[in-house]
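Just one protein chain is left out here, and the rest sit where they should.
Naming follows writing order (A and B), and every chain is counted from residue 1.
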Amino acid sequence: MKNKIYIGLLLIAVIFQGSIFQVEARQINYKSAEFKAVASQFACTCGCGQDHYECDPNTCNLTTEFKKDLVEMMNKGWDKDKIRKYYVNIYGEEILTSPEKSGFSLMAWVLPFVVLGAAAAALFFIIRKWVKKKGAEEVVVTEYDNTEEEVEGEILSSMIDEERKKYL
Amino acid sequence: MFLFANATIYIGLAIAIYSLLIITLGISTKNQKFINSGKGGLIALFVCAALAMLSLFYLLATSQFQYEYVHDYTSSELPIIYKLTALWAGNAGSLLLWTFFLTLYMVMIVFSRKMKGNPMVPYISAILLANAVFFFFILGFVAKPFLLLDTVPIEGKGLNPMLQNPGMIIHPVTLYLGYVGLAIPFAFAMAALILKNVDDFWIKATRRWTIIAWLFLSLGNIFGGQWAYVELGWGGYWAWDPVENASFMPWLTATAFLHSVMIQERKNMLKIWNISLIIVSYALTLFGTFLVRSGVLTSVHAFANSNLGLYFLIFMAVAVILALYVLMSRYNMLKRSAGEFQSFVSKESSFLVNNLLLVGAAFAVFWGTIFPLVSEAVRGTKVTVGLPFFNKVEAPILLSMMFVMAVCPMLAWQRSTVKNLKKNFTIPAILAVLGMILMVKLGIQKAWAVIGYGVIILLLITHYLEFYRGVKARRKMTKETPFVALYRLMIRNRRRYGGYIVHLGIAFITMGIIGSQNYDLETMKTVDLGQSIEIKDYRLNYERLDQKREGINDIVYADITVFKNGKKLGSFQPEKVFYGNWEQPSSEVAIISSLKEDLYIVLSAWEDDGRATFVVKVNPMMNWLWFGSFMIVIGALFAVWNGKYGNVTPRYTGVRREVS
Partner (left out) sequence: MHDITIISMIFTAALALVCLFLILSPLFKWDTYLHVSTKNQDLASTKEALLTTLNEIEFEYKMDKISHADYKSLKKQYESEVASIMKEEEQITDKPVDQELMAEVEKEIEAQMKSYQSKKGEGK
C-alpha cells in the first residue's frame, strides 16, 4: 500500500528534479499561455497521441524531458519559431503536430479548399444548367374557354382544397 | 463450452455461405423455395450470433481464464458490469458484437411486415449476407474470440482502466449500431439498382433506418467525446485522432445523404449522387475499421492485432468496386430522369450547398487523416497531422455549414425569390449583427467566437420564426388554438420539425465547442497543505491528501474545498488511481459543472510532505454540448416515431406544358 505513495514520490522526484537545480526554470508554468504556444507545436512520440503541452508528465516519461528542454530554451530567450526550427532540424517534420505550410506539406492545407472551390464552381454551373433548361419552357397558365368551364374549375379547386385539408 | 462456443461461429459461417449461395441460386432460377431456405438461414444466423454472444458473456462473467480473450481483458475482481462489457474491449469481441448487430438488423428487415412480398428482399438479403460471410470468416479464422490457452492462468490481465467507465459501456455499442446501420440503406440502394428500380422506393423504405443509424453514429461520437472528457484527464473531448476521424467522416456523409434524399423524394433528381453518397458512407464505416485495426496510423484507440485491417481493406475495396460497377451499369437509366431546377434560390440549391460543404468537410478530414501516409509515400518524410490542422481547416467549412443551416429554413422548395428571402432575412440578420456588436462590447473579441455566435444567433432566430410562422399559417387555415396548431404542425411533418430540433441541438453543441475552445483557462500549481489555488473567480483550498483502498486498487485523493466569489461550492476529491493489475495510474478528475462553465480539477502529483500539484481548468459551456446532444436524440426520435401522419412526402414535378 505504501508502495504506491513511493511510486508517486518517485514520479515527483523525476518531474521536479530539474527544478531543484534551476531555480529560474520554475518561472515558466507548464500550463501558461506562453508555454502552450511553444509546446503545443510538438507531437509527443510516446504513443499518447497528444502534443507536448497536453501530454501528462505522470504517464509519459518522454514529455518530462522535452518540457524541461523547452523551458530551458525559452529561458534562453528563444521564440517559438526558433525552437520549432531547432526541433525540425533534429527530428524532421514528424515532430510537429501539424504539417509545415510550405513545400509538399502545403498540399495538406490547400487541397481541401481547392477541392471545395472546384466543387463549388462545378455545382454553380450545374445549377445554372438546370435552371436554364427550365427557362426555355413556358409557365403554364390555365385559361378557361368559357364561364361554365370556369365554374367547374372553381368547384374542382374547392373540392381539392377540402381534400387537401385532410392531409393538413 | 469450448465446443459449443466455437460451433456457433463455424456453423454460422457455414450457414452464411450456404444462405448466400442458395439465395443467389434462388434469384437466378426464380425458385421461391430456395429463397425461403435462405431466409431460414438468416434466422439461423441470428441464432448463431446471439448464442456466440451469450457464450462469450457467460465465459466473461464466470471468469474462465483458460480462454485467451477472457484472460486478456478481464480479471476476477472486476465488477460484473465491466466483466460483461469487456466483450467489446478487444478485437474479436467487438467484431462479434458487430456481427450480432448485423444479423439482428438482417432479421428485422427481411421479416418486417412492410417488406413482405417485396421482390427486393432476396437481393437485400444477399448483399447483407455477403457482409455476414465476411464477418463470420473473420471471427472463424482471423480474430477468434474462443481461443484456448495452453495453460489455465489463475488470474486475468485485467481490463484497461480507461475502459472502466460508464461511457465505455455504451460508446462502442452505439458506434457499431451506427456503422452496421449504414449497411442497410447501402443494401437497399444496391438491390434497387440491380433490380433496375430507379424510383425512390429504396429511400422511402430506408429513411427511418438511415436516421436511426445516423442517430447511433452521432451518439457514438458524443459518448466517445464525453468519455474522453471525464476519463482521460486532459480536459478536452475531441482530438481529431484518426479513429475519431474515422467515425466522423461517415457521420458527415450520412448527414449529407439525409438531406439530399429529400431532393430525390420530392423532385426525382440526384439519383446518382444519392447512391454515391450511400456507397461512400458505407465504405467509410469499413475504412474506419481498417484504420483502427491495422495500425497503419498511430492512435490511442488502436487495437493490438494486426493484419485484420488488411482484410477490412480488401473487403472494402471489393464492396466499393462491385457497387461502382452496378452503379455504372445502370448509369443511363438513372441519368434519363434527371430533373430540373426552377430557381437559383430554392431549398434544393441550399441542400446542394449543404452537401457540398458536408462532403467537403469529410474530404478535408479524410485528406488530413491519410496525409501522413501520402507524405511518406511521395517524399519519404513522415509528418504528423494533428489537432491544430483539423481545427484550422474544419472551422471555416463547418461554420459556413452552420450559416447555410441558418438560412435554409427561410427558403421554399422550387422557387424562392430573392425578394422574399430579403423580406424574411432582414430582421434576423439585423438582430444577429446587433448581437455580434453587443458581444464585442461585452468583451468577446475573438474573431471566431464572434462570427460563430453571430451565425448561431441567426440560426436560432430563423428556426424560431419557422416554428412561429408555421403555427400562424396553420391557424389561418384551421382556426386551431396555438398549442394544438403547434402540436399538429409538428406531428404531421415529423421529419421536418424533428430535423429542426436536431438543428437546434447542433447549434447548442457548436456554442459549447466555440465557448470551450476559445475561452478555456488552465493552470498548474504545486501547493502546500492548506494553501489555495486561484483561477478566474474560483478559489480552491487544498485541505488534505490521503489514500484509500478499493478492491485491489490504491487510490490517492486530495480534499479540495471550492469557493466561487467567496461562496462555498462544496468539497471535491480529485483522485489518482493505482491499479493492482495495470501499470499506468489514471486520474479521476473532479468536475464541478454549471450552465456557464465546468471547473475541472486533476490531481497531478504529490510529495510526502503533503505538497501536491494540481492542474485546474475552467472549460466554459461544456453543459451546452451535452444538452445539445440530448436535443439531437429528441429530434431524431421525433422524426422516426411511427406516427399516424406525416408519412406522405410532397412531390414536385417540373413545369408541365401538356396540362391545360
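Heads up, the rule we're going with is that contacts are C-beta pairs under 8 Å (C-beta built on N, C-alpha and C of every residue); 3 or more make two chains touch, one makes a residue touch a chain.
The shown structure was predicted, so the numbers you read here are calculated from the model rather than taken from an experiment.
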{"item": "Candidates B:423, B:548 or B:568 - the one touching the absent chain", "value": "B:423"}
{"item": "Among B:256, B:411, B:432 or B:486, residue touching the chain not depicted", "value": "B:411"}
{"item": "Option touching the unshown chain, where A:34, A:65 or A:154 are the choices", "value": "A:154"}
{"item": "Missing-chain contacts mapped onto chain B", "value": "1-4, 7-8, 11, 15, 18-19, 22, 32-34, 36-41, 43-44, 47-48, 51, 66, 117, 148, 410-417, 419-420, 423-424, 466, 469-470, 472-474, 476-477, 648-653, 655-656, 659-660"}
{"item": "Residue ranges of chain A at the interface with the undisplayed chain", "value": "139-142, 151, 154-160, 163-164, 166-168"}
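The rule is short, and it goes like this: only the chains that are shown with their structure count from here on.
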{"item": "Interchain centroid distance [CA atoms averaged], chain A/chain B, Å", "value": "17"}
{"item": "Of chain B, residues touching chain A in the complex", "value": "233-234, 236, 239, 241, 298-300, 339-344, 349, 352-353, 356-357, 359-360, 363-364, 367-368, 371, 374-375, 378-379, 381-389, 392-393, 397, 474, 477-478, 488, 492, 522-526, 547, 549, 554, 556, 576, 578, 584-587, 604-608, 613, 615, 648, 654-657, 659-660"}
{"item": "Residues of chain A that touch chain B when the two form their complex", "value": "1, 4-5, 7-9, 11-12, 15-16, 29-32, 36, 40, 43, 47-51, 54, 56-59, 92-100, 104-105, 107-109, 111-113, 115-116, 119-120, 123, 127-128, 130-131, 133-134, 137-140, 142-143, 165, 167-168"}
